[in-house]
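Complex shown without one protein chain; remaining protein chains in place.
By letter and in written order, the chains are A and B; residue numbering begins at 1 in each of them.
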Amino acid sequence: MRNQANPWLTGNLFVLVLGMLPAIVLIGALLYFTAWAFAFSFTDLALVGRKSVEWSWVGLENFERLFTRRGFLESLWTTVIFVFFSAIVGQSVLGFLLAATLRGTQSTIRSVVEVCIMLGWLLPDIVAAFLWSATTSQTGLINQLIVVPLGFRPINFINEYALPIVTVANIWKGTAWSYLLFSAALDSVSREVVEAAKVDGATPFQRIWLVQLPIIRPHIATNMLFITIWTFTYFPLIFAMTGGGPGRQTETLAVFLYNQSFARGNLGFGSAISVAMLAIVGVLSLFYLRLLREPK
Amino acid sequence: MDNTGPSRLTAIALAFMAVIWVSPFSWLILNAFNPLSTGQLEIPKAFGFDNFGLAVSGNAGRQFINSLIIAAGTATLSVVVGISAAYPLSRLRIPGRNALLWTLVLLRMLPSAGVLVPLYFAAQRSGLLNQLGVIIALTILNLPFTLLLLKNFFDTVPIELEEAAYVEGASLLQIVTKIVLPMSRAGIAVVWFFSFTGAWNEFLLPLIFARVQDAFPMSVGLYAAFGQQGAINYGFLTAFSILYAAPAIGVYFLLRRNMNTGFAGVGVKG
Partner (left out) sequence: MLRRGFLTTVAAVSLMAASALPTQAEVSFMYPEWLSALVEPGIAAFQTETGETVKAIKLPGQGYDQRIALDLSAGTAADVNVMDSFMVSELASAGYLLPLDEQLKGWDQFQYYMPGLLEVASYQGKVYALPTDTDVRMLWYDLSNFAKAGIPTPWEPKNWADILDAAQKLKDAGVQYPFQLPAGTKQAEAATMQGVYMALLGADVPEGDRNRLLKRDTNQWIGDSPALRRTFDLYAKVYAEDKLNPADLNYATDIGAAVRSALANDQLGILASGSWEDACLWDCNNPPSREVRDAEVAWTPWPGSGEPGTKKTTNISGGWTIGVNANASDKDLAFKLVTAIFDEGNFKAWTLATHRMAVRTDISESKEYMADPFLAKATALAADTTGRDTVPGYQTVSALIQQATSDLVDGVSVDEVIQTYHDALVDEFGKENVVTYE
């Protein structure tokens, strides 16, 4: 309740609400559009043709098919592995470590590393896919520089290790975001607090673990939520690299969703898949929300 | 100053990582400067700027301007709308505001495919099948992320500073512009850049919203590399994507330089 006693806020409530108005209008529009996407999951809406105009309600049929037809459950498992290793372990941890290390580094090294990770983030998905498939192909960089000189036969990485390769490619592509967010977050930790900890004899590790991490906890939770959502729904890179194959090895839910809504043209079923994805990430986010709470 | 500076070992480790990180780009560079590029990783027999000439020969100049308008427009609109809503959200005790923001962010999981059709019809009815329409649509789609991020950054600004300013007679506007915004400068920059890159890479919305081909941004222009029956012009593709990514990286460094002179290093009285 402390905040409400702040006179510069209570005295200007009208202005504050007025400031929120544009956002409220736009959020209203967003809710309107997403309500459509929700509603579509109970219809047989198609992408093209007659059923794109004259669709009808089909009740829970689309949701039943998630479990009675091949595809959804298999893809869910692939997605869980992909998200856990590429987003949570890869991007988030690596991004934080980089942000924490680079904060004290001279600017040249920092600039070089930043350019490197930023290039991945900014390269169009489709080009990143070509780049990674060229890197991992039988005549690619890894085979030419490492595998063949060591006397092994060239390895067809995408054929044999498809999921690990797309996972690494996604770490490469997406770490920049976590790095940026954590850098900005660490920036907001006041120097005095860190200095005080140093005077008290804390090691660099302790300073990060006991002082900085707790302060930026909300940012960590937010970042977990964001990258989980993005990685769950991220599809251009995998789709361009392997198309979900070989077979179904890299068919994540996002690829499955695309195949059902666009290739097959069943927007109704596609919407049901995305609503199910929403529910799954919704449950996950309850765990992340706990991070937000102060441990006191 | 912070003298926890890294040991030589950290520097070497970082440099090593940078090398690994950047090594896949060899493919991009080798193909871009190879006039006879085939998409294979090989040392070019010839070296030249033909591909870059090809990449800028078409509509690239116009497309670059369009990309810039869409990306900067989206980023600025997102940040302005976001700030004016996130500050009250951060400071006023609105019940369930966190749950609300998280729910909004979660809703963004619903694919734009489902949203696309109603969005398109709405834009058509309001006469917004143009770049302004793309900017507004992208702002709408960004807003949940923007709001949550900005609120988090405002939360970390100590309210005591605002109290002190109020006691000294500052108005709300002064408090926000003189204290809150400068203190969250890094965060605002990140959010702006996030919206900027998102819009810079957006392909589908500009493609379907544009009524004339002069309105296409670079993300659409890139696909000129793809012909029929899977024939791909790799020289064009690689050269174009270098030209395409470079401005966004430039924007990042402009932004970062301005960020560094700001809050970092300024002590905060607790």
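Convention: a residue touches a chain if its C-beta (ideal position, glycine included) is under 8 Å from a C-beta of that chain, and two chains touch if they have at least 3 such contacts.
Just so it is clear, the model here is predicted, and its values are computed rather than measured.
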The chain left out here touches which displayed chains?
A, B
Tell me which of B:Leu14, B:Leu28, B:Leu68 or B:Val81 is the one touching the absent chain.
B:Val81
Out of A:Ser178, A:Asn266 or A:Ser285, the sole contact with the unshown chain comes from A:Asn266
Return the single residue from A:Leu47, A:Ile88 or A:Val211 that touches the missing chain.
A:Leu47
Which parts of chain B face the unshown chain closely enough to count as touching?
38-40, 80-81, 84, 116-117, 120-121, 124, 126-130, 132, 203-204, 207-208, 210-213, 220-221, 223-224, 226-232
Touching residues of chain A against the unshown chain: what are they?
21-22, 25, 46-50, 52-53, 61, 65, 69-71, 129-130, 133, 139, 156, 158-159, 162, 240-248, 259, 262-266
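Methods note: only the chains that are shown with their structure count from here on.
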Residue ranges of chain A in contact with chain B within the complex
1, 3-4, 6-9, 11-13, 15-17, 19-20, 22-24, 26-27, 29-34, 36-38, 40, 101-106, 109, 111-127, 130-132, 134-135, 137, 139-141, 144, 172, 177, 180-181, 183-185, 187-188, 190-194, 198, 204, 207, 215, 218-219, 222, 225-226, 229, 232-233, 257, 261-262, 267, 270-271, 274-275, 277-278, 281-282, 285, 289, 292
For a test of understanding, state which residues of chain B touch chain A in their complex under the given definition.
2, 4-6, 10-11, 14-15, 17-18, 21-28, 39-42, 81-82, 84-85, 87-89, 91-93, 98, 102, 104-111, 113-115, 117-119, 122, 136, 139-141, 143-145, 147-149, 152-153, 155-157, 159, 162-163, 166, 170-172, 175, 183-184, 186-187, 189-190, 193-194, 197, 200-201, 219, 222, 234, 237-238, 241, 244-245, 248-249, 252-253, 256, 259, 263-265, 267-268, 270
